[in-house]
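Here the complex is missing a single protein chain, while all its other protein chains stay put.
All chains are identified by letter, namely A, B and C, in their written order; residue positions are counted from 1 within each chain.
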Amino acid sequence: MTEKSRGYLWQKSGIEVDEAVMAFLAGADVGLDRALFEFDIQASAAHAEGLKRIGLLSEDDTRAIKANLDSLAEAWNSGEFVLDERFEDGHSAIEFWLTQHLGDLGGRIHAGRSRNDQIAVAIRLYLKHKLKHLGQLCGDIATVCLDRAKRERDVVMPGHTHLQQAMPSSLGLWWAGHAEVFIDDLALALGIRDWLDASPLGTASGFGVNFELDRQGVAESLGFDRLVINPQAAQNSRGKTELRAMDALSAATGDLRRLCWDLSLYASKEFGYVTLPGVFCTGSSIMPNKHNPDGVELLRSMHATVVGAKAELDAVLSLPSGYQRDLQDTKAPMIRAFERPMAGLALVPGLLQGLVWHEEVMSTAVTGAMHATDLANEAVAAGTSFREAYRMVAEDLAQLDQRTAQASLASRRSPGACGNLLLDELEARLAHWQVKV
Amino acid sequence: MTEKSRGYLWQKSGIEVDEAVMAFLAGADVGLDRALFEFDIQASAAHAEGLKRIGLLSEDDTRAIKANLDSLAEAWNSGEFVLDERFEDGHSAIEFWLTQHLGDLGGRIHAGRSRNDQIAVAIRLYLKHKLKHLGQLCGDIATVCLDRAKRERDVVMPGHTHLQQAMPSSLGLWWAGHAEVFIDDLALALGIRDWLDASPLGTASGFGVNFELDRQGVAESLGFDRLVINPQAAQNSRGKTELRAMDALSAATGDLRRLCWDLSLYASKEFGYVTLPGVFCTGSSIMPNKHNPDGVELLRSMHATVVGAKAELDAVLSLPSGYQRDLQDTKAPMIRAFERPMAGLALVPGLLQGLVWHEEVMSTAVTGAMHATDLANEAVAAGTSFREAYRMVAEDLAQLDQRTAQASLASRRSPGACGNLLLDELEARLAHWQVKV
Amino acid sequence: MTEKSRGYLWQKSGIEVDEAVMAFLAGADVGLDRALFEFDIQASAAHAEGLKRIGLLSEDDTRAIKANLDSLAEAWNSGEFVLDERFEDGHSAIEFWLTQHLGDLGGRIHAGRSRNDQIAVAIRLYLKHKLKHLGQLCGDIATVCLDRAKRERDVVMPGHTHLQQAMPSSLGLWWAGHAEVFIDDLALALGIRDWLDASPLGTASGFGVNFELDRQGVAESLGFDRLVINPQAAQNSRGKTELRAMDALSAATGDLRRLCWDLSLYASKEFGYVTLPGVFCTGSSIMPNKHNPDGVELLRSMHATVVGAKAELDAVLSLPSGYQRDLQDTKAPMIRAFERPMAGLALVPGLLQGLVWHEEVMSTAVTGAMHATDLANEAVAAGTSFREAYRMVAEDLAQLDQRTAQASLASRRSPGACGNLLLDELEARLAHWQVKV
Partner (left out) sequence: MTEKSRGYLWQKSGIEVDEAVMAFLAGADVGLDRALFEFDIQASAAHAEGLKRIGLLSEDDTRAIKANLDSLAEAWNSGEFVLDERFEDGHSAIEFWLTQHLGDLGGRIHAGRSRNDQIAVAIRLYLKHKLKHLGQLCGDIATVCLDRAKRERDVVMPGHTHLQQAMPSSLGLWWAGHAEVFIDDLALALGIRDWLDASPLGTASGFGVNFELDRQGVAESLGFDRLVINPQAAQNSRGKTELRAMDALSAATGDLRRLCWDLSLYASKEFGYVTLPGVFCTGSSIMPNKHNPDGVELLRSMHATVVGAKAELDAVLSLPSGYQRDLQDTKAPMIRAFERPMAGLALVPGLLQGLVWHEEVMSTAVTGAMHATDLANEAVAAGTSFREAYRMVAEDLAQLDQRTAQASLASRRSPGACGNLLLDELEARLAHWQVKV
């Protein structure tokens, strides 16, 4: 295919091409580049402007290149331009488009950069975009949690440790607990975004180039906070940057895993605490009576996707300095980690909004023995040693039956506890981070 | 779309369907099922025969079902039938095809099985197929290695430990070493294949069914060695079975990683030992002088793909007994692990056959100091203590310069060493396993 | 310390020793070697015999060396000899002992071997020992499971999928399911043991030696099935061998994780199916009423230990051929994987024997709706299409209330199902493998 052969810039005459080897070398690369294509186009335009500023492209040429990049972006967004196996990768597709429309001029955009920094900058832009979105999603989840925490502040539920009933607890505590970890995840997503907010564009293949590129100006026009200064550092942080972004993601998917575990248990007949929204459930092909929480289970397993992607990416990186082709295999796990798990996180607010709690089941489940700690604590406040109070209570659990869960919750006054949830503080923290997204 | 709505067997009226949730639930499932489709069809035919034997399908009905499964297989292989998002998964596609052609009769194949054992048996058939192929590939690689070991038995090369030159060595030793580990991998692939060669078909959703299914007969017709007897065991080995197959795969990709490391180093200008086949190399977009071993680097990173897939799959499996939808997410890592890395392994024989060694470079690199161990050993044979010999040699390395690498190799007579490679024994081992593939 | 300085055979004069660096280099090595010490001593004795057979040690010298190795083994077992930081590693300790008692003769055992094959053979012996023990433990667990399956064959319990109640099930099915997966684990442990049952001793540092070592005879005297023939293969399978043994272990710990999940749920108040043996439970420091299943939770997390150890070991192995010091860091994860998780597996038979089931709770939990699948299957047997039967049942779940769980179990006649558990076949499989341990 003509287009394809154009793509292989490095191809020398006289070298036999083996189809199986070529297919293996290409891998799914061009497909993966779909996730990065808009960022590659965007960075290409900024690079052209930068070349203009140092006199390597004329005003007119730059205008022509940018216009064609704009039209490519449009054709891409409308679905008119398809990035597929005709091209070696997204970079080749851009060059093909430009040279098709502009002839030799199209090739001049490649001056002062290499595919190495071209992909590196596209990845950084992609990660910034994803981490911002991740922050939004975590904020959305926390918002729902806090909203329901306020509405269901004093709804009684048994508190568990070791899956054993421990103390009277409340939906307020449960919701606020999940809210807080997602607020932390929001903060982390933004922190990592800022940490990686540095442009590698203009480092070429790891040694810089012999033009006085306006790297700072290009970085600013792309919205970067600063430069990756050193070209070797630009290469050597390939993969590491992605991993740290995936770490932030895994904080959220890990918290999602725990949330889904709760829901999976609470939705069982044995617990009977909650009914999940119907859209998150399916029936069984063989058991007509079933109402299975498939949606929650698949959300739970999203963390495994991230865990695997991180393991894969890290395993690629046992390498000396500088670019090696192994690094091509960092793209697939990065994209796999962000695409489906983020789609999963986006469903969580709807899932949480749709939960229907069975308050009577939960309050009935609170037994007298669960007040033992309260009683022990009261004895301590009255001067008994904790150990003594502990033994005292353990020996006469019957006295606990007259206590009510409501009273227990109300008495739990330590900051953050059921009787003092500090929802305002949590809301303030959430708001603090949400404005920075 | 009409076809799609047919697929959701469990769908109850009155439940609102959310498109984003449905898309998330479906995931890439139907695409993944392409890898399993032929095995699902094959097992469906065997299941129909089994139902006939216990009187649940008539002779005629069975014949009709099998004919339609055959035509589906044909349409699938020819590309006429496409397994795509119209269907929830491969199972639904089969049922759709049968009911489209046979009406209600098509649905009767679902008697006595569930999607749970249907997918379980397809996965086992897939894994058996892949492990057999893996065994073949490892055997092919070992064959090339042994062949070249014979032809280049006495070609001198420096032997390294710690990447430091250590002792005179030979291509014979190097080739035979790589041969042996791939023979081990072949043996492991077959061992794991036999270990998982048990049919879960007929265990339904984990509790069996109230028909006296001819599970043994069905298993035999599918070529299984035995049954997974217990229906809970069938469910609980989901994922574990896949992992053990992937372990066998990772033995081979791990050995490939090491082999590629050798080639990557040996092909550097600093070592200069070998020239790689041109088809495994590419040029650079920015450096016209480069001849990069991309093929070898991508083969090296295949192990990372397997590492990640194993980590992902294992992370899914922290679950209580019985099917949970999380297990749907075991398919993607399994298939990802086997598809591209196996395509990589298939290229290795060609890579190895095409290596061109630079014998003079290698023999020149062997310096006198590398004979030190030989000398120490000779002193030991003459009665000196090893420690004494060691010190003696260390103090006078100059005496070693008169020795030749050839003599050193020839003197290395311990079984397996350069002067006694035991290639016949390795060939016998290889042949022993190859007949069992 | 004099002893220590003796250990550093490679130490050259004039090189300044940095304490922090030395401590880092040594790591926990000598402590880890405690797990391997008996195997190192055993292999040293076999090596001495082998040297004798090729005339490198006299009859008398060999006798003296072996007598001293015996006395070292005795001193080690009695605790009289302590392997600690006085020594660089276990190998140095052996040499120190021998030279202390035998002078120069003690050093002659080092002829024809290197620390590289010395550690490799000790590791193989260790792994064979551990895999045998693993097989025994899996067999022990399966034995208890099958025993209780027989005794509690028809005890009703709700069967779950998706943690939702699905169908009437039985303790018989549950026990037999866990039995079968541990029988598989037993088979796998033995299969991997056989796969790695090859002696690397006599391959020295990866290039063989210039003596005609009797490697075959030494291997036989150590109980090995065959040789690792090629010295490079001996080095390059370092780590890989350990990983495959750990794979077998992870099959068992993975099954243990699932078993513990069941018990953790079943022991909750909400399920209320089982009371765990008191010794596996603890109280709470703050909640006097708690009875926490700590033992079961810690057994569950043993799989994480193995997962981590495997990930660690694999991450070390991205290396070219031949020994590199990175490989020292394969010992710690290997030993960590086998020591505590195996101690955990050894507790499982006692845990399982001590379970007290609450039969009434379980049978009461079986509701009419759980008979839906039975009814659907019966309709299918009577000629209704499955889809039709499915819809029919789904629309009228009330009719199911007259059914009994006992009748359901008895009717489940497919091989392996509740009414046809095939315990004899499982026992036969177990016995088949146990005799091979």
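Simple rule for what comes next: a residue touches a chain if its C-beta (ideal position, glycine included) is under 8 Å from a C-beta of that chain, and two chains touch if they have at least 3 such contacts.
Here the structure is a predicted model, which means the values were calculated and not measured.
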Practice item. Please work out which displayed chains the absent chain touches and list them by label. Key: A, B, C
**Study point:** Touching residue (missing chain; options B:F271, B:Y323 or B:W433)
**Key:** B:F271
Point to revise | Which of C:V316, C:A394, C:A407 or C:V437 contacts the chain that the document leaves out | key: C:V316
Review point. Which residue, C:S114, C:S199 or C:N377, contacts the hidden chain when the whole complex is considered?
Key: C:S114
**Study point:** Identified contact with the non-displayed chain, of A:Q118, A:S237 or A:Q434
**Key:** A:S237
Revision key, fill the gap. The listed residue (A:L317, A:A332 or A:V393) that touches the chain absent from the view is A:L317
Study note, to complete from the structure: Those residues of chain B that touch the unshown chain are 160-167, 264-265, 267-272, 283-294, 297, 311, 314-315, 318, 365, 369-370, 372-373, 376, 390-391, 393-394, 397
**Study point:** Missing-partner contacts on chain C, residue numbers
**Key:** 9-12, 15-18, 20-25, 27, 110, 114-116, 204-205, 264, 278-280, 282-287, 290, 292-295, 297-298, 300-301, 303-305, 307-313, 315-316, 324-326, 328-329, 333, 340, 343-344, 346-347, 350
Practice item. Name, in rising order, the residues on chain A that touch the hidden chain in the full complex. Key: 9, 12, 56, 104-105, 107-108, 110-112, 116, 159-163, 166-169, 173-174, 176-181, 184, 187-188, 191-192, 195, 202-213, 215-216, 227-233, 235-237, 240, 243-244, 247, 250-251, 254-255, 257-259, 261-262, 265, 303, 307, 311, 314, 317-325, 373-374, 377-378, 380-381, 385-388, 390, 394, 408, 411-422, 425-426
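In this section, only the chains that are shown with their structure count from here on.
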Review point. How many Å are there between the centre of chain A and the centre of chain B, using C-alpha atoms for each centre?
Key: 31
Point to revise | Interchain centroid distance [CA atoms averaged], chain A/chain C, Å | key: 36
Review point. Of all the residues in chain B, which ones touch at least 2 other chains?
Key: 9, 12, 110, 116, 204-205, 303, 307, 311, 324-325
